[in-house]
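To keep things clear, I will list the structure first and then write my remarks on it.
Here the complex is missing one protein chain, while the rest keep their positions.
Chain IDs A and B follow the sequence of writing; residue 1 opens each chain.
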Amino acid sequence: MTASLVKIGLSAATTAFALSLFAILAAALAARGSRPAFLVGARNALIVNFALVTLAAFTVMWSFVVTDFSVLYVAENANSRLPLLYRLTALWGAHEGSLLLWLWYLCLFSAIAVMIHWRSHPLSMPWIIATLAAVQAGFIGFIVFLSSPFREIFPAPPDGRDLNPLLQDPGLAFHPPLLYMGYVAFSVPFAFAVAALIRGHAGAEWVRAVRRWTLFAWAALTSGIMLGGYWAYYELGWGGYWAWDPVENASFLPWLTGTAFLHSIMAQDRRNMFHTWNVFLIVTTFALSLLGTFLVRSGVLTSVHSFAVDPGRGTYMLAFLAVVMVAGYGLVVWRAERLTAATQLESAWSREAMLLVNNLFLLAAAAVVLLGTLYPLIVEAVSGDRVTVGAPYFNKVAIPMLVAVVFLMGIGPVVPWRSIKARRLRDLLRWPALAALVALAVALLAGVREAIGLAAIGAVAFTLSATLLDFRRSVAAHRAVARGGWLSSTWRVMRNARQRYGGMIVHLGILVIAFGMLASGLFQQTVIVSLKPGESIALGPYHVTFRGVESVDGPNYRARAGRFDVSRDGVPVMEMRPEKRSYQERQMVTTEAAIASSLMGDLYLVLGDEAAHGAATVRGYWNPLILWLWVGWLVVLVGAAVAGSARLSAARTPAAAAVAQEQPA
Amino acid sequence: MRPRRILAIVLVAALAVPAVAVPVSTTSVLAQPVKQQDAVDARVFAIGAKLRCPVCQSETILDSHSSSAKEMLRIVREQIDAGRSDVEIVGYFHDRYGDYVLMQPPARGANHVLWVLPLLILLVGGLWLARWLGRSRRAAAAAAPAAPAVAFTEHDLERLKL
Partner (left out) sequence: MTTLAQSQAPKLRPWKLVLGGIVMAMLAVLAWGLTRDPSYIPSQLVGRSVPAFALPELNGNGTVAADDLRGTPLVINFWASWCVSCRAEHGLLTGFGREVASRDDVRIVGINYRDAPAAAARFQDELGTFSYRSGQDPSGRTGIDFGVYGLPETFFIDRDGIVMARHVGPLTEAALKHNLSLIGVTR
């Protein structure tokens, strides 16, 4: 019954492949001959593709729901005892399904983009459609010919091999979908960038559309990264959330360049500057999104197990990446002169210049992360040696650059466009500088001695006070005129300048995240001890007493659970039960840390090996204020939503609205 | 109190939180003996974080839960107990697994690129930026020689908007 279902899925995907090829051709013909019928056909093909790929994805998902093991992908990634939630999330639990999810997002965003921008971007539309269709063709082709989740096996095995136990976690239900959403949503700005480069025109409407899409993609990517960190934190059991491993770095790269773009696009919006630079950043961000997918999925940097068998896959993905990069950067190089800015910079002390300095540090950080990630490959290619570039390197080189970015976050927003007098700037930054000094003194008293930790504390205090003072000045200025209350003035100010204050809220969120990182990084307590039942350890404000280990069984695993009584100031507060699970089907052991979270800090316990007489090795961590990382993430999301709801300056004035009408190429 | 001062106090308080949160409650009233981390543990952590687990995917032997990593950590502890220095212990593993086992490449030969290139990027980027700024400002001055000084910036106007 259901075996025929994936056949339908495969047919749908194959049809979508043909339609994407048709869309490229039709859109290109429409661009050359301005024939509207072709363009409508191309647009409709993209919309139909979304339906087809949705159907294709559904057939695989349904095969998981009914545990149809005649579908190879289901047999390899599910098991009859696997709970329904994980059977659903197993869709993106391995290679083929992950790429199908990628494709589904691509088709979704393509369909949305062509529908909402159809009227406002008539002249760019052929190129936007052609680009999106080309990216679609690349991915569908890969899925249909090389990495098919629709393959069947005969005879069907009686049971499946189960999902990778590390992925059997509620966090995984959201982390990859959000990360992919971020990666893929950058394809729409990329399509707009290609159109702008070909037409040699990037006007106010272009800025408006691209900024919104990028903001959305950036928020999704941020969420994906933050949830990935949370998943690593509570599933991998080493007390941290970020290890600078190649997979994490791959997701951080487009984040850095996307962040740079969101800043420099403001200069194009307000001052009609940096056109070439902005399209370069979009092309780079999308290329790095693809590079991230490539690095994770091709087995270049990390050994991938079962799915690395087909060398054709890596070759195809690299070829696709090469086409996108050569086409994207080729257009940038070829058409750069067409997009030359109309305005010139007036002062080094202006918002424009600050944005460029911000971009310099963000891009330098991205370059460092890319260099460190690829360096082992470069060394091996040149000398045959194997080296590792890990956390100690990135902490020493990339972190100082990010601290500089945090510091600039305090200066940039208070510097106005065009220019500012040095004296005025000094007045604006006097209090933040004092706050930074006070924070430094407090940190020194608290025993912080690392230079980079101190610099980061200073930068966070500086920027936090600068941001809050900026809010206060704006509200006070509003009150001076409108004579409203503090609250209503705050509301009015925020509502009137949503782009600016959305951005400032994002900055506050980033500062909260930085605060949590600093506190948990500088003041973490760790112990590895062998405990006999009845023995205790002290961690943070808690007193943890080991009571012994017992067996617990789950649906598809057996576990040993440690029992720990936790008290605070002599008062029992809770029991914690970290587990060591042994998943039968994959014969894998996972550690399930027990975590007691609060805004003050997390108590984090991991059960290690058991020894004679009921003793066990225990790893304990006290991570102060670590929860603030994810609180900060929520603040970032609120800020991004506020900023995304803003109409841009270009659309506000009648004069700008006239410019906003697309000029013929 | 002026809001500015309130802000300063809030800020100091916020930053003091980790300092207050950290000290361990040593005045525990519980009778059980408390097992404490000692200097050896601190060294095990420091060394463990520098070594890569050879059988894992880019994890340190401290972070990995694989049995190989645990055995290596045990060796680290034994060698500390035997009085070896940190350099000797790291050298022990480096001797067997080469540069691969070090989480940070040793600073020699071509590896200097890792440290020099980031500085070079900042330097060249900064110089290029400065040059571009200078050129752009001259062009702006030439284009609008009589540009009036802006009393209210766009930014200030945005704030005053009702």
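Heads up, the rule we're going with is that contacts are C-beta pairs under 8 Å (C-beta built on N, C-alpha and C of every residue); 3 or more make two chains touch, one makes a residue touch a chain.
Computed from a predicted structure; not experimentally measured.
In the complete complex, the hidden chain is touched by one of A:299, A:484, A:533 or A:548, namely A:299.
Touching the missing chain, out of A:35, A:161, A:338 or A:547, is residue A:338.
Here the missing chain is touched by one residue of A:8, A:325, A:573 or A:589, and it is A:325. Looking at chain B, the residues touching the absent chain are 54-55, 57, 67-68, 71-72, 75, 93, 95-98, 100, 139, 142-143.
Even with one chain removed from view, chain A keeps its contact list with that chain: residues 200, 294, 298-303, 311, 314-315, 318, 321-322, 325-326, 329, 332-338, 340, 374, 377-378, 380-381, 384-386.
Throughout what follows, only the chains that are shown with their structure count from here on.
Put simply, the C-alpha centre of chain A and that of chain B have 20 angstrom between them.
Partner chain B is touched in their complex by these residues of chain A: 236-238, 240, 243, 245-246, 270, 302-303, 344-348, 351, 353, 356-357, 360-361, 363-364, 367-368, 371-372, 375, 379, 382-383, 385-393, 396-397, 401, 416-420, 431, 434-435, 438-439, 442-443, 445-446, 457, 461, 464-465, 468-469, 472-474, 477-478, 481-482, 492-493, 496-497, 500, 515, 518-519, 522-523, 525-529, 531, 534-543, 545, 567-570, 589, 591, 600-601, 606, 608-609, 624-625.
Chain contact summary for the complex, chain B toward chain A: residues 3-4, 7-8, 11-12, 14-19, 21-22, 24-26, 28-30, 32-37, 41, 44-45, 49-50, 52, 57-60, 62-65, 70, 98-105, 110-111, 113-115, 117-118, 121-122, 125-126, 129, 132-133, 136-137, 139-140, 143, 147, 150, 153-156, 158-162.
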